[in-house]
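The complex is shown incomplete by one protein chain, all other protein chains being positioned as in the whole.
Take a look at chain A:
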Amino acid sequence: MSGASPQSPAQAIVIGASAGAVQALLAILPALPASFPLPVLVVVHVPPDRDNVMVPLLQTKCRLIVKEAEDKEPVVGGTIYFAPSDYHLLVEADGSLSLSTDEPVNYSRPSIDVLFESAADAFGEGLVGAILTGANHDGAAGLKALAEAGGVAIVEDPAAAHSQAMPLSALEACPTAAVMTLDAIASYLSSLGTAR
């Protein structure tokens, strides 16, 4: 459960980012190859009244399908799903997605913890999760749950992050997580699901 070497084939990726998310995600998601076989689920903190601007932006930059997650849709490989603003995004045991308007967690809706914890339940050791830049501590409990379920935990190198509070909290909660730069995360994720 530690380091970046999955015990079993990866089934899904989860990513959480807050302040500085745009640049961080631009360094990772466009790098994923067109043949990337896994689904990628992303929570970015955005103000509740605003539409998620990440989706149209990344659609123009990525080789994969980028979309806002819809309630009860099955996750499909090679697709990047973003949580809609003002909704939590959760993964059901059958691998479908659901949304909720439950109260904010860590003052956030969507919350990274909510996605990571439910995804850890659904995918167990088949899950790879990364906590990127951010100025709060959302995602720390989620990354810990992911690691405890046998998944691969990754944290953006706090020293290089735009905002280091979120990576630092994640590392504190989950000290076994692999610390990587954005470039290293991009190449590690790109290698997943290819012939090994």
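Here is the rule we go by: a contact is a pair of C-beta atoms (placed from the backbone, for glycine too) under 8 Å apart; a residue touches a chain by one contact, two chains touch by 3 or more; residues count from 1.
Definition applied: contacts and distances are computed from a predicted model.
Q: Among "ABC-type transporter, integral membrane subunit", "Protein-glutamate O-methyltransferase CheR", "NADH-quinone oxidoreductase subunit D" or "Putative spermidine/putrescine transport system permease protein", find the name that the UniProt record gives to the complex chain excluded from display.
A: In UniProt, the chain that is not shown appears as "Protein-glutamate O-methyltransferase CheR".
Q: For the chain not shown, which residue from A:21, A:58, A:99 or A:112 touches it across the whole complex?
A: Candidates A:21, A:58, A:99 or A:112; residue touching the omitted chain: A:99.
Q: List every residue of chain A that touches the chain not included in the displayed model.
A: Residues in contact with the chain left out: 70-73, 84, 87-88, 90-93, 98-103, 114, 117-118, 121-122, 124, 149.
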